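Just passing along the structure, written as structure tokens.
The complex is shown incomplete by one protein chain, all other protein chains being positioned as in the whole.
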Amino acid sequence: MNDGWRWLTDGANWHGPDGIPVRLAEHLGYTLLVLAVAVLVGLPVGLLLAHAGRRTAFTVINVANGFRALPTLGLLVLIFLLSAGSDLAALVPLVALAIPPVLVNTYEGVRQIDPRVRDAALGMGMTGRQVLLRVELPLAVPLIMVGARTAAVQVVATATVAAYINLGGLGGYLMDGILLRQYGTAVGGSLLVVLLAVAVQILFTYTGRLLTPRGLRPEPNNRKEIPG
Amino acid sequence: MRPLKILLGAALLATFAAGCGGSEDNPLDGTGSTDGTASTNETIVVGSAGFPGNVLLAELYAGALEDKGVKVERKLNIGEREVYYKLLENGDLTVLPEYNGALLAYLDPKAELPATTEETNKAASAKLPAGLKLLDSSAAQDNDSLTVTSETASKNNLKTVEDLKAVAGDLVVGGPAPFEERFKDKLSTVYGLKFKEWVPDRSGGGNIPTWLKSGKVQVGNVFTANPAIVLDGLVVLEDTKGVFGLQNVTPLVREDGVDAAAAETLNKVSAQLTTEGLQEMMKKVAVDKTDPAKVAAEWLDAHPV
Partner (left out) sequence: MNEDEPLVRWDWIHEHYGLFGDLTVEHLKLSLLPVLLGLLVAVPLGVLCARWRGLYPPVLTAVNILYSLPSLALFLVLLDYTGLSIWTVAIPLTLYTLAVLVPNVVDGLRQVPDTTRQAATAMGYTPLRRLVAVELPIAVPVIIAGLRVATVSNISLVSVGALVGIGGLGSLFKTGFDLQFTTPVLAGIVLIIILAVLFDLALVLLQRLLTPWSPR
């Protein structure tokens, strides 16, 4: 632990192409990219499913949950081998990791809306599209943000494994620490990952609150649940 | 009725617990025995580094010992020397396939690497802590190298490491993660090589041939027994000044875990192992995807100890 702290506070580690700011930026960049893709896929699919028949929804949600069982390391290696070592391909397993929480929580977020609210909106003369965008989506925001937060934290922590196939980011410090038995580097790198994960959590919690319509501020849901 | 169901559930959980806890080895007994009393049980634990060439050697040792009726446990694919060496020191492992020069460089990073096998072994043995011992070296080598593609070689007219001097500043070099630490300074002082960039392969070096082909690196540390050298037509630059030293495959053992008979068995493996033999076996492992254990068994059938 002390070695890690010394490593972190050593000015020399904060400069150059291998310095902490560069690696941190890489890590953050990967995380954001992965998260963006996950939201672009998970959000619309989740919204669609919430309006699909129960059977379809049940199947897709369970498949999405099945994704959680995908071993990231295995997927990483497989894609690495098939893509002849492309760096970006390494992000695919991370996307696979990030989609399920976003998708499932979007679905749950819309599903849990009181049908009377939907009826009221329709009764007020809103079109289906308006109901979706102005009523259902805002009401689902708290759960969607919980999903996005879970996804973000998982991606931050798991992106370290990608260092095995030599993707940069903070994981590089971990692997170097392991391979060279430099505890300071490994522990310092881990501390950075943890700090980043905590920062991401806080960021998402507050953004979630900001995005939540006023008058709808339920206690944040910490439960991790597979529905269906 | 309800308590009954709860009981049933608890019973189920308990069976479940027994199922994964009650295996042949009580996990609590396995916790890193730091007291180094490996001799109390007669099982020899053969370890290996996390790359196929070393796994194969470990299988050779394990197979030879088993042929002699010794009880062997395999703990293969552990990672880099920095990890498995420590496990040998604390008694988790008893036998490791080592490379004499690399071991010496690890034990004493400033050491000059001698030109003969005997001197290398002597120097390395002097640095080993009490309780660890090098057995006889084999003629087989699996050496570090600076290797380039045939295109790079012909374009820059490269045959030896010395030839790199003029172009090194434009070239990116890759190797297993500890490569830079071990050889950056030596390559600089002995050959005057200052590469543009050092890229570590954190997976143990398996990526280097791919990287050479894709152009991610132009120079790579490919182990000389790696069949990619033959398969991809890579050119190993001759180490004229002996920076990489000798890398004879040599068993490194705990004295308290290996008796005279076992040591003799391992020495007999060393006596028959050659670089060509190693390359041939590695081709079976890496190209034909035959299991290292099977390749080792075939070799042992042909070279009985």
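Worth a mention:
Per-chain residue numbering starts at 1, and chain names A and B are given in the order in which the chains are listed.
One rule holds for everything that comes next: contacts are C-beta pairs under 8 Å (C-beta built on N, C-alpha and C of every residue); 3 or more make two chains touch, one makes a residue touch a chain.
It should be emphasised that the depicted structure is a prediction, and the values quoted were computed from it without experimental measurement.
Per the touch definition above, the residue from B:L171, B:V253, B:V285 or B:L300 contacting the chain not shown is B:V285. Contact with the omitted chain, checked across A:G147, A:G189 or A:G208, is made by A:G189. Of the listed positions A:H15, A:H51, A:R68 or A:R209, the one in contact with the omitted chain in the full complex is A:R68.
Residue positions on chain B in contact with the hidden chain: 2-3, 5-6, 8-9, 12-13, 16-17, 19-21, 23, 27, 30-33, 50-52, 75-79, 83, 86-87, 90, 92, 203-204, 206, 210, 285-286, 289, 291, in rising order. Although one chain is not drawn, its touching partners on chain A can still be listed: residues 65-66, 68-75, 77-78, 80-82, 84, 153, 156-158, 160-161, 164-165, 171, 174-175, 177-178, 186-187, 189-190, 193-194, 197-198, 201, 221-226.
Quick note on the criterion: only the chains that are shown with their structure count from here on.
Look at where the CA atoms of chain A average out and do the same for chain B: the two points lie 38 Å apart. For chain B in complex with chain A, the touching residues are 79-80, 82-83, 86, 176-178, 181, 199-203, 207, 210-211, 214, 216. By the touch criterion given at the top, residues 84-85, 163-166, 172, 175-176, 178-181 of chain A touch chain B in their complex.
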